[in-house]
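Below: one structure, written as structure tokens.
Up next is subunit A:
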Amino acid sequence: MSEILIKNAYVIDPISGVNGETMDIAIRDGRIVEDVGGGAEVIDARGALTLPGGIDSHTHICGTKVNFGRYMSPEDMRAGRTARHGYMHATSGYSVPTTYGNSYRYSRMGYTTLLEGAMAPLEARHTHEEFLYTPLQDTMANALFDGNWSILEAIRDGDTKRVAAIIGWFLTAVKGFAVKLTNPGGTEAWGWGKDVTCIHNPVPNFEVSPSEIITAVVKANEMLRLPHSVHLHCNNLGKPGNYTCTMGTLGLIPDLNKKRQTLYATHVQFHSYGGSGWSDFCSKSEPVANVVNMRPQIVIDMGQVMFGKTTTMTADGPMEFNLYRLHHDKWSNHDVELETGSGIIPVLYRRKNLVNAVMWAIGLELGLLVKDPWQCIMATDNPNGAPFVRYPEVIALLMSKKYRDEEFATVHPDTESRVPLPAIEREMDWYEIAVMTRAAQAKALGIVDIGKGHLGVGAEADVAIYPVRADEVDPAVDYRKVIEAFGKTEYTIKRGRVVSRRGECLVDGNNTTIWVKPKISEEYNMANDPDFIAKFDRYYTVRMSNYPVQDEYLKRNLCIETEAEL
Partner candidate 1 sequence: MIIKDTVCPFCGCLCDDIEVTVEDGKIVATDNACTLGTSKFLGDHRMKSPIRRVGKEWKEISYDEAIDYTVDMLLDADRPLLYGWSGTHGEAQCVGVHMAELLKGVIDNTSSVCHGPSILAIQEVGHPGCTLGQVKNRADIIIYWGCNPIDAHPRHLSRYTRYANGFFLENSFRDRKVIVVDVRKSQTTNLADEFVQIKPGCDYAVLSALRAIVRGKGDDLPRTVGGVQREQLFRIVDLCKKAKFGAVYFGLGLTMTAGKYKNIRNAIELVDELNRHTKFTISAMRGHYNVYGSNEVNTWMTGYPFGIDFSRGIAFYNPGETTAVDILARKECDACLIVASDPAAHFPRPCIEHLAEIPVVQIDPYANATTAFCDVQIPVGITGIDAAGTAYRMDGVPIRTKKVLETAYPSDEEILGSVYARIQEVRQP
Partner candidate 2 sequence: MKVMMNTGRTVDQGANVENKRSVAYRDETSTCFMHFFDMMELGIDEGENVLVASPYGRVVLTAAADDLIKPGTIFVPYGPYANHIIGGETHSTGMPDFKSTEVTVDATDEPRRTIYELMEELGGLPYDH
């Protein structure tokens, strides 16, 4: 039995309805409890800001594409080296750190749970292998279904139950957590070097449109009663004028779930562009934020861009090729048979580049214009908009108009005529930041019930204590203190153990992989479906019996079983 008592913590815990109370937190055997005995280890928080452990609901940290980002970029590896010392292994990388690099750097920022945003099912074993070397956070992965042939065929045949059954089989087989659609239909078209232009453009050879894919998969997701909603990367990413496509997509989504959103739209910054080309490129954050404000069934994340070097990586293969043709640096692509695609290119976002400056503004505008912080999550689509180590700056920008104005003065002078940002006065408070960096994530992912994202009795004891007095510091003025505080915790506690202390990671952790298993009736069990099996055998290059991720790849894990309506 291990016990910890955190005394004098200045707690903000939105899910429990706590907003700035100085209190004690008792921990026993990895869970929050009412109280502990006199022998408990005492941590005196001295009034420091204490939040539930941070959760990143959309990041790219583990798997084939991420590792290829490292593999092709020795220059990025050199840009972030630390030597082995204490319990910490050597790390490399700035925008795509090694697994230990990700884990230590997230941990020192107070993050305890991470969702890998895009896992190709065929290569799921790779993601799970890297999870094993991401010791200080609980992990989960979105499985990609945007170009899955069996699903495209079932949608064409109008059989939504079959869509759900296939998703259920794959999620269970690959130990995935949620359903991801990346440029639905576009990744299949990219198999021929083509793309879809918007949601009503049919996918070559499959006679379905992105809108049909999105609506069918959203319905199927709810039939499976999955904890998370469909996680969508809209069509047309990064193209001027794409906001109409984004608004059309968000308009497709009915409100099907009482507990959470019905659609999680990710990195919406990249999808809120106006203009007919790069010359009249401008922000359309206002109409997009208005749609979100009117539709409680939608949650978005910002996809904030920060100036500097990074690496872009996504399953959206055609988008990366377009980006390559703009940047002319180096380009990798990796199509995955019967399932999806992917692409990687390094980029440098420059403040003196008008397009980049507009992008930077749009992310912040979304964060500030979406009224309810539970509907707009803070993220950079790590590392696409910026590496996650830039989160403290993003938080400070949301909290301080002064900081925004100072930054704005340094960007391309024409930016002002393209974006509404300078006119936005809103400054987020500590509570709103706590929502946008952990509570909203837990709710959107549907993991509050397993004890994530809050500090109520029974919750997992994932706690971040930041070296700042939230009751004394005015973040709108002292934004430097905000950046410093969110950059390095005083303590990060994971499942009741101190894993990071002032940036030093103290134990070799043992993470939990969270995955889902919908219980499906025999009638809809794809493992017995002759057509599914025959096509699998004929077109995949891996045997169906060798496809599922074996138990050996999950050391500590938590399976969420759901009762599917099938």
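Candidate entries met the following condition: all candidates are chains of the complex that A comes from, given by their letters.
Before moving on, here are some points about what is shown:
Going forward, a residue touches a chain if its C-beta (ideal position, glycine included) is under 8 Å from a C-beta of that chain, and two chains touch if they have at least 3 such contacts; residues count from 1.
Quick caveat, the model's predicted, so the values are computed rather than measured.
Contact annotation for this complex: of the listed candidates 1 or 2, subunit A touches only 1. Against candidate 1, in their complex, subunit A makes its touches with residues 62, 64, 67-68, 70-74, 77, 81-85, 89-93, 97-101, 122-123, 125-126, 129-130, 133, 149, 190-193, 205, 321, 324-325, 330-338, 344-345, 538-543, 545-546, 550, 552.
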